[in-house]
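Just one protein chain is left out here, and the rest sit where they should.
Right after this comes chain A.
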Amino acid sequence: MLRGLKNARIKGNLLRSAHSLPSSGHYDVCIIGGGHAGCEAAAASARTGARTLLLTQKLETIGELSCNPSIGGVGKGTLVREIDALDGVMGRVADKAGIQFQMLNRSKGAAVWGPRAQIDRVLYKKNMQNILFSYPGLSIKAASVFDLVIEESTPGSGSGSVGKVTGVKLDSGELIPCSQFVICTGTFLSGEIHMGMKRWPAGRIGEAPSVGLSASLANAGFQLGRLQTGTPARLDGKTINFDGLERQDGDVQPLPFSFLNREVDNANNQVACFKTRTTLETHRVVRDNLHQCVHIQETKKGPRYCPSLEAKILRFGHKESHNIWLEPEGYDSDVIYPNGISCSLPEELQEPMMRTIPGLENVKMVKPAYGVEYDHIDPRELGPTLETKRIQGLFLAGQINGTTGYEEAGAQGIVAGINAGLAALQKPPLVLTRADGFTGVMIDDLIVKGAEEPYRMFTSRSEYRMTIRSDNADLRLTEKGRKAGAVSDERWKTFESARSTMSTVIELLKQCNLSPQGWSARGIQVNKDGGWRDAFHMLRYPNVTTAALQPFIPELAQVDPQLLSRVDIEGVFL
C-alpha cells in the first residue's frame, strides 16, 4: 500500500528508469517475474556478466512482500545469509529495511540460530528497486508474458531434452529472443483468490494472474499441480488497544543479515511487536461459518506450517486459543499485520471474527484476508541447477516449484540466476550440494522428492546442520560463487579479509598450549588428566570465549569483536 509523498517519489524514480531502458536489444538471460526469486535471479545473472532482462507485470511491485512483513526465521534466516554469501540482494535490503531484529533460538546454540527481522514494506521495496534499477548489466521492463517460444530438439541430438527456449512472446505481441529463461512467477500461475465462497482469478489481490504462461508450460508437457496458501487481513493499528498485551522488543545489538554490513540501519529505532490470542468465541465464529469457506473445502494442499485459522481450529480443536503476533508494517504506516490468523472467511465475517480477540475489540480491517490457489510444477522435473530436464535453457525458481516463503524463493532464484547466466556464457554450472548449505538441501529435497505440500525450510531438514550454520555461510559459499564468477570484487575483498583474520586468530589461539594446571592457574578449570590443550580447543568449554581469553592473549584485543564471536562459534563446533 503506497501513500503520500513517498509514493510520488518512488513512482517518479520508476518512470525515469523505465524511460532510460533500451526498448529492445539482445539479451542472454530473461527473468520472468519480479518477486523475491526474480530479483535474486536477475541480479545474479547480471553479476555473471550475462546481459539480463527482468520482465514483470508492474514495476512498482518489485520487492513486494506479499504476506508476512518479515524476513528470516529458523532455517529461513540461514537461507538469507547464504543468498548474501553468494552476493545476493535480500540480506542487504533487509538490513536497510528492518525495523525490529531478533535472533531466534539464541539459547539453543549457534547451529539452530534463526536471524529474523520485521520489515518496513515501503523501505524494502524502495531499497530493492534502488539496487536493481541501477544494477550493472540488468534491464527491467514491465510486460506480461503470454507464451514461451520453444524449438523442438531434433531426435538423436543427444541432449536428452525435448526442446529449447528461444524466446518469449509478450501480451503486446512483441517477441523477445533469448537463450536462457528463468520463470519466477510465484503464486501468479493461473492464480485464483478465494474469499468466503467467492473466487476470482488473481495472483495477488488486485493483480491479474498469469494465464498464458500456465498454458504454455502445460503444452510443453509439464505436469502442473495445484497448491494453496493464504494471508491474513491487515488491520488499522489506530483501532487496536495494545494495553495488557505481551510486548516483544528487538535485540539490543542486532546481527546484520549481510556479511558486508557491520550494523543495521535502524538498530536504535526498533519497533515492538505485541502478542495476543484467539478465544473460544473466535473459534466458535469460525466453526459456525466453515461451510462458507471454499478454500478449506478443497482438497488441495495448503502450507502445513502457516496454517489458516480454519485449519488450526479443525486440526487442534482441543486448544482453547492460538497465538497471534501483531506486527507493525512500517514506520510510516499504521497497518498492523496479525500473524497467525490467515483465513478465507467471507469478507463480511472477518471483522466480527477478529473483534472477539483481546485488544482487537474495536479493530477496523484495512484489507481482508484471503486464500490463493495456484499452479506449480513438479520440481522433480528440474536438475540441480534448477534447469528443467525437459526444455533446455528453461529454469524455474521460487513458489512455482512448490515452495513457500520469500527466503526459499530467493535462494532458488540466486542459484537459477547464476546458472542461467553461466549457461548463456557457456561456462560450467554452479551446483550446491546438501553439504554446501541449506540452499543445497532445499534444492536436493525438491528435485529428488518433489513437493506434495508447500516446502518450507527447517533446520531439521539438514543432516549437516552442525556444520552448515548461519554464521559460516560465507566461508561455505562465497569462494564457490567467486570461482563461478557470481561474486563481485567488493564482496570478495571483504570476505577474504574476514577469512584471513579469523584464521590468524585461530592460529594464535592454537599456539597458546597449556597443561591443566596452566589453565586452572588462569582461572579455567579442566580435567586434571595431564593432557595439554590449546586455547582454540578451550573454546569448547562453557563460558570460555575469546573475551575470557583476552587477558592472557592480548593480541585479541585488536581484532574486530564480530569476528571474535565467529571464532567462538567455530571453536564450539570444530
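As a convention for this text, a residue touches a chain if its C-beta (ideal position, glycine included) is under 8 Å from a C-beta of that chain, and two chains touch if they have at least 3 such contacts; residues count from 1.
As a convention for this text, contacts and distances are computed from a predicted model.
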Under which of the names "tRNA modification GTPase TrmE", "Large ribosomal subunit protein uL14m", "Multifunctional methyltransferase subunit TRM112-like protein" or "AP-1 complex subunit gamma" is the non-displayed chain listed in UniProt? "tRNA modification GTPase TrmE"
Candidates A:Lys108, A:Lys238, A:Arg262 or A:Lys510 - the one touching the absent chain: A:Lys108
Quick one: which of A:Gln253, A:Asn323 or A:Thr433 touches the chain that's been left out? A:Asn323
The one residue from A:Gly35, A:Gly75 or A:Pro209 touching the chain left out of view is A:Gly75
Touching the left-out chain: which of A:Asn241, A:Ser460, A:Ser500 or A:Ser520? A:Ser460
I need the residue numbers on chain A that touch the omitted chain, in ascending order. 74-75, 104-108, 112, 323, 458-460, 465
